[in-house]
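What you see is the complex with one protein chain gone and the rest in place.
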Amino acid sequence: MAAAGPAPGAARGPAVPGDRPLTLPLLLPAWAVIGVFLVVPVGLMVVYSFLTQGFRGGVIWEFSLAAYDRFFLDRGLFGDEPPRLEWTYIAVFWRSLWQAGLATLTCLIVGFPTAWFIATRPARSRTAWAFLITVPYWVNLLIRTVSLRFLIRDQGPVNQALIALGLTDAPIQMLNTDFAVQLGLFYSYLPFMVLPIYAAVERYDFALSEAAADLGASRWVALREVVIPSVRPGIVAGCLLVFIPSLGAFLAPDLLGGAKTYMIGSLIEDQFKGSLGNWPFGAAVSVILLSMVLVALLFYARNQAREGRA
Amino acid sequence: MAEAAVVVRDAVKLYGGVVALDGVSLSIRDNEFFTLLGPSGCGKTTLLRLIAGFERLTSGAIALHGQDIADLPPDRRPVNTVFQHYALFPHMTVLDNVAFGLKMRGVGLAERRRRAGEMLEMVHLSGFAGRFPAQLSGGQQQRVALARALAPGPRVLLLDEPLSALDLKLRQAMRVELKTLQEETGITFIFVTHDQEEALTMSDRIAVMSAGRLQQVGAPREIYEEPVNRFVADFIGETNLVPVEVGAVAGGLAPVALPGGAVLQLAAAPGSEGRHHVSIRPERLRLAPSGAGQLSARVERIIYKGTDLQLVARMAGGGELHVRIQNTARADLPPPGAEVGLVLGEGAARLLAD
Partner (left out) sequence: MSGGVRHYPGFAAIAALCLAILYLPLGVVAVYSFNASTSITAWGGFSWRWYIDVFQGPEAPRFRAAAWNSVTIAFLAASVATAIAVAAAVAMVRSGRFRGKSATFALISLPLMVPEIVTAVATLIFFSTIGLTPGYLTILIAHITFCIPFAYLPVAARLSGIDPAFEAAARDLYASRGQAFRLILLPLLAPGIVSGWLLAFIISLDDFIITNFVKGAGMETLPTAIFGSVKQGIKPNIMAISTMLLAVSILFVTLSWLAGRTGRRAAAPS
């Protein structure tokens, strides 16, 4: 019954008589900084994707659809053939989607049992476990990726161990493969999967599982029928937190993958490197990536809204 | 008659489209222990917060000792509050909590130490000055909150369900202590509660609220004995609501026909003819042999409640009646299924406005 209800009209402060409302001045810095240095830049990026490529990086301020044309259409080597669908970049996106999706799935398969295990520990060791899972999230992503690169080199500790154990004669090539990229993405974003699921399981009422068991459900049936639907918001949040950064990942594919594992992040980066880049094309690829992320977020928001109604 | 401490006129408070207070007018006398009583959501806390200054009136006026305070922030109103969960500052010692109001009023260090010490002595917590709130029991925290609110010397003290977080024994002890404190200090207490027993035992006057409106204002005895409507009769204590047929009103009285045919002459407002209810308190009904008394019913069960027994009976028309019987270890109670008569004592039935 205390405090705030909706204030009619525009933003205003707490309803204490005689106080000047401060909501607007308090929000202004956040609006200004994010508005000017993120919203405006993203808008400008969309504009750039419709401009003409400059000679040595940068743009010429003339409207052009060349960037999107290059992305979607193949007009032959000299640009005079009838346009066909260009597969090169769509393939890069497809590979990125596939890598990100697979990494999300792997993180879920490992992350859910881990989160469940942590959330069912006694209070003291639970905090310790949650702490241990959080630490790598605070460790520089670059350092973590470099460590992984060091570990799985042909002469690295993993191969040395495999040879010493007699499991293989020659080093197994892991670096510069899809496997390495998967490992990198998994390793980079696993904490993002574990933490939201952990938070959801911690709020889960275990009496529901007991009720399911009491009514004759085996623990695996109870998991499918009762637990997963109950902690779904945590699972969805975790998947999104892994999927989105994986899709635009740059470090894992760049440091662990090879030419065959080229992903969107590298494609974009290349367009802004030195004088060989193509800024409108880089902007267009970024716009397409951002649109895909927005679709995923929209899907998430609708899912949340449905969850809220249920 | 003392001057009015707080006058509320046509107070309306809307939250968005939701009405929290729907035109409340009220005058609270100086030196009085005044209680706002009602179920949760009735607007009693909103009214208290409006007097304290934590909310802005949508329309209406509030005056404190004749001064209009509706537009003043809380720090410019000479009233202090004891909060429901005490709101003791967790990062300050007990002494600093009690001295906080004095400090804000610019009282010097030595003087505020002395005054805060006095306040702690008054609530029997002198040895606890250096502790932090988290190191105190619920009852001790309650006393600190009281000392803190009284330290600046307010003329009106607001108490927002201050006893609700305490256990029963402590609550009963605190009732007496609060009442004594109010009488000794002579400060006007405005007390919010949903507990009718609490309201009846401590208050000089009670305002019963429901759905953002005042239902009745009066002394505890008046509220209990002469409820003005069904809500008040039902909310204060336990009662039987019996449907009746009211005849023509004449000279403030009307013949009221009970189920079963007996007719009583009861006080009635002009124009209240037709179907209504009377309120009959369970302790005002006396068991009699079948056929005697103004009502007849069949015993359904007897519930053992310790100090007394509750007899549940059903009238011929289907309505249920509760009768309170003192537990004097008699063995001659009618068995379930028995037909009994019920005698209404003098003034036991009261005709209610709906």
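By letter and in written order, the chains are A and B; residue numbering begins at 1 in each of them.
By our rule, a residue touches a chain if its C-beta (ideal position, glycine included) is under 8 Å from a C-beta of that chain, and two chains touch if they have at least 3 such contacts.
Predicted model, so just to flag it, every value in this text is computed and none were measured.
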Out of A:120, A:168 or A:304, which is the one that touches the chain we can't see?
A:120
Would you indicate which residue among B:13, B:115 or B:148 is in contact with the undisplayed chain?
B:148
Contact with the hidden chain, among B:91, B:169 or B:221, goes to B:91
With the missing chain put back, which residues of chain B would touch it? List them for me.
16, 52-54, 73-75, 79-81, 83-91, 100-101, 104-105, 133-134, 141, 148-149, 152
Counting contacts across the full complex, list the positions on chain A that touch the omitted chain.
2-7, 9-16, 19, 21-24, 26-27, 29-31, 33-35, 37-42, 44-45, 48, 58, 110-111, 113-114, 116-118, 120, 129, 131-136, 138-144, 146-151, 155-157, 160, 186-187, 190-191, 194, 206, 209-210, 212-213, 219, 222-223, 244-245, 247-248, 250-251, 255, 264-265, 268-269, 272, 279, 282-283, 286, 289-290, 293, 297
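Convention: only the chains that are shown with their structure count from here on.
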Centre distance in Å when chain A and chain B are each reduced to the mean of their C-alpha atoms:
57
Residue positions on chain B within touch of chain A in the complex are 15-16, 18, 40-41, 45-46, 49, 53-57, 70-74, 76
Which chain A residues qualify as touching chain B in the complex?
1-3, 5-8, 15-19
